[in-house]
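A short write-up of the structure that comes next.
For this depiction, one protein chain was excluded, whereas all remaining protein chains were kept in their positions.
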Amino acid sequence: MKLYESEAKEIFSGYGIPIPKGAVFDNPETAEEFAVKPGKYVIKAQVLAGGRGKAGGVRIAQNPAEVKQFSQIILGMSIKGNTVRKVLVEEYRKPEKEMYLGITIDRNSRSPVIIASPEGGVDIEETARKTAYKIHREHINPLTGVHLYQSRALAAILDRENAGVISKIIQKLYSLFVEKDCTLAEINPLAVTDDGVFALDAKMVIDDNALFRQDFRQEISGSPEAEARKHGMSYVGLEGNIGCIVNGAGLAMAVLDMVKHYGGEPANFMDVRAGANAEQVRTAMGIVLSNKNVKAIVVDIFGGITKCDEVARGIVDVIAGIGVPLVARLTGTNEAEGRAILEEHGIIMASTTEEAAKAVVGLVHTYN
Amino acid sequence: MKLYESEAKEIFSGYGIPIPKGAVFDNPETAEEFAVKPGKYVIKAQVLAGGRGKAGGVRIAQNPAEVKQFSQIILGMSIKGNTVRKVLVEEYRKPEKEMYLGITIDRNSRSPVIIASPEGGVDIEETARKTAYKIHREHINPLTGVHLYQSRALAAILDRENAGVISKIIQKLYSLFVEKDCTLAEINPLAVTDDGVFALDAKMVIDDNALFRQDFRQEISGSPEAEARKHGMSYVGLEGNIGCIVNGAGLAMAVLDMVKHYGGEPANFMDVRAGANAEQVRTAMGIVLSNKNVKAIVVDIFGGITKCDEVARGIVDVIAGIGVPLVARLTGTNEAEGRAILEEHGIIMASTTEEAAKAVVGLVHTYN
Amino acid sequence: MSILITKDTRVVVQGITGSVGSFQTGEMIKFGTNIAGGVTPGKGGTVIHGVPVFNSVKEAMEGVQPDASVIFVPPGFAADAIFEAADAGIGLLVCITEGMPVHDMMRVYAYLDKTSTRLIGPNCPGITSPGESKIGIMPNPIHSHGNVGIVSRSGTLTYEIIDILSKNGIGQSTSVGIGGDPVIGTSFVDILEMFENDPGTDIVVLVGEIGGSAEEDSIGFIKEMSKPVIGYIVGVSAPPGKTMGHAGAIVSTGSGTALDKIAAFQNAGIVVAKSPADIVAQVNNNLLKVD
Partner (left out) sequence: MSILITKDTRVVVQGITGSVGSFQTGEMIKFGTNIAGGVTPGKGGTVIHGVPVFNSVKEAMEGVQPDASVIFVPPGFAADAIFEAADAGIGLLVCITEGMPVHDMMRVYAYLDKTSTRLIGPNCPGITSPGESKIGIMPNPIHSHGNVGIVSRSGTLTYEIIDILSKNGIGQSTSVGIGGDPVIGTSFVDILEMFENDPGTDIVVLVGEIGGSAEEDSIGFIKEMSKPVIGYIVGVSAPPGKTMGHAGAIVSTGSGTALDKIAAFQNAGIVVAKSPADIVAQVNNNLLKVD
């Protein structure tokens, strides 16, 4: 789960990582009230999408008066489909030097890795591609945590003059990375200003698997992703028009790939997980169909714990009202019963994943 | 460094280990003010010595009125030479079952070890000797900390009915054991009462080597031990009458052993550490002589970083006023210069540790 | 022959009294697995599926001397269950649990790295050696004994592939699901090495997916192998930055795409199948060569 910049900064601040004085507002008037001290302020749209800056979601107010004006502009703005509902207003700190500091999980070494570059404030992927030697990586043993010698060495690379304070920031960032179950904790830029070193931006991604032991805001529901998660399923929206309902993530990806292979475009990834019953299948159908682009649906179930007759029952319960054609492929536990139910309702059946994919692509081409 | 029970309990409480409601008082009047609720109270002398109970330092008041009375009796009492300056007054919790729970450092495995026994409230050494099978030991890997499976198993041994809450107490006790740099954290008894599980007593010993990073009260100075520590030296008072000043702990023990071997009784252990200069030797002499039993002094210095002439200078600076005979043995760096200085002042010299020990024992016998 | 497990492998089930643990224990027994006992704290002394339940793995170790443990406990307790089994000296652990926090798993991995305990998973369907034993949750009916080794990051997709192979008369020596999480105990290479050394395996099917570089990392070893390896990699349609069901199936910052992986395999001369049906074709091709 991604946190908003303002949420991440609040956590940073709790760990003693210096951030500019600021607060979050959902209307321009209260934002104006905050900005009483003369001087420059930054107004930043609080959205989870990247590229805020380019979209005009970050503005520098030259004086308190401009704070209200820019907040007004940014609030309600749409950035990559996300409406801006909150702005973070901060006292402006002029960066004399912008650095990059991030901690993520290195799958190869199966350990946390601290990534540091004396050139931050920009796209770090870009730096990594163009000037890889400017990116420094330090692997951390998860049993011992970050050693002082490691944070000290990285800090000296970032800015020798401020190495002491940066080393402490690295230690603190590592602590919160572990204690808050992060998969990413990033400061970009970490800036040297005439007032000291500050985290001018903050990014945190929390391990979804660890949310049960962390105390974060509830996810805003309503999105099909959230809806699916609520029901123990996994959904990812895609650009195409063929709705896919599959049990198992690997099989679901295989179905998507085959749909594509036969010239179709999947509208979604949907893993209903093992043991899905009729009720869950109905819910899954609802979520998939909430995407109005969907022109046909393919259901592919490999019955193990999941029973094919349960799935079939879920399908026939809703099939009348869905308004798009559906191809089903059921195999494994109670396969015969499942197929019998579908047959009764005249639902198109396939016997392999490939057949099902081919059939659903054909349906879309036929009906459109 | 040992903590007082009340100090340890305050820390326990901060970690969520249940302790009876109580407070510390240095006079009977305020103690009486605390005990307003009807019911029984315990009044416990706050001293670092063991055997408080037997010495009458722990009393149960049947009602609030008795709290003042017992506090009056206990305050000012002397327990093993320690005057009681404070009492801990607690609401009485009747133990239905008394257990033992402690964490210490196992030198053999070089790791923390949790020791648990369903029979507590008594001398655990006694239990260990008489009924060893009632003592359970679980070694903890210091890199991973105590696992749930470990605290759960120990808790089930202590009291199956309250295993859940006891497992959590074990986890908390381990956390404070590590975070407070303890060499011992002990609850004896850990009691099941009709009001839940409570730590009725609390003992914590802090690693002296870690005091620099812990925030504990300053040691009450004035004792020769504290005085020596303040000057980077190490002193232990003993029962005999021969003062010993040596550089190096091992050599100091060897000197003591040889004094004993020749029929003398050392008055102290004193390690002036490596690199001792004249000033430190003077201080050491003062500390050793603060013990009025001292009838003679032996100084044994093996000069490495420590320079014999520096030590000699320290000795001659104070020799005139000490009023007891002194034997010195100096060898190593600047030995000749040191010996020359001592010779000038007519100080008795020995050339080996054995000779020095023999000589000082002879002096005591001669002079007494 | 098989890798990792045989008829004689004595298995304890951690979390045997839970609904999934209990059901799957029954299934394993039906398959022929030598289930020696189970562990559920507080339920020691009871019996389930005819096997004794112990309060701890240590007690199970003393009571029934297991060689392997299969873990069905909730995600928040999985790391502890693994530590417990490893500390008790069990040599092979199969962690079925899905949803284990990655920080827990990093600590577990760093710890196990220094021990002789092997962990398969977490978030995996386990190991099946037809005719020998099954540790995990793969459906019983799909397997048939033969000379194809399967190693996969996936669950249902693995069943699909096993099933289609069996239906086409191609049996398996051992099928191993190594797990769909970003940090897992045993890698492709570990399993490939076992297949390479297993006289009962003549050909290997490797089922990969997006995320990480486990597939690419196995190429060097595959090229050294004497046995043919058929790759199959899914997730071509996955958009970047989205987790595709498996916590480990995510294309981050442009790396770990299915197309990159497929290309890497093909560039190394490793056959990549286009579908489960194509796996059958490729295996048949290669079995001809083997025979």
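Here the chain labels run A, B and C in written order, and each chain numbers its own residues starting at 1.
Definition applied: contacts are C-beta pairs under 8 Å (C-beta built on N, C-alpha and C of every residue); 3 or more make two chains touch, one makes a residue touch a chain.
Predicted, not measured: the structure shown is a model, and the values here were computed from it.
**Q** Determine which one of B:Glu161, B:Asp208 or B:Glu279 touches the chain that has been left out.
**A** Looking across B:Glu161, B:Asp208 or B:Glu279, the contact with the absent chain belongs to B:Asp208.
**Q** Which of B:Ala45, B:Ala116 or B:Ala252 sits in contact with the chain that's absent?
**A** B:Ala252
**Q** With the missing chain put back, one of B:Pro28, B:Pro112 or B:Pro189 would touch it. Which one?
**A** Within the whole complex, the residue contacting the unshown chain is B:Pro112.
**Q** Residues on chain A that touch the omitted chain in the whole complex?
**A** Looking at chain A, the ones touching the missing chain are residues 141, 143-144, 147-149, 152-153, 156, 163.
**Q** Extract the touching residues of chain B with respect to the undisplayed chain.
**A** That gives, for chain B, the contact residues 105, 107-108, 110-112, 125, 141-143, 178, 181, 183, 207-210, 212-213, 234, 236, 238, 246-254, 256-261, 266, 269, 271, 274, 302-305, 331-333, 352-354.
Note that in this section only the chains that are shown with their structure count from here on.
**Q** Using C-alpha centres only, name the chain that sits farthest from chain A.
**A** B
**Q** So the centre of each chain is just the mean of its C-alpha atoms; given that, what is the distance between chain A and chain C in Å?
**A** Centre-to-centre distance between chain A and chain C: 28 Å.
**Q** Just give me the whole-number Å value for how far the CA centre of chain B lies from that of chain C.
**A** 55
**Q** In chain A, what residues contact two or more other chains?
**A** Each of 143 in chain A touches at least two other chains.
**Q** If you look at chain C, which of its residues touch at least two other chains?
**A** Residues 107, 111 of chain C each touch two or more of the other chains.
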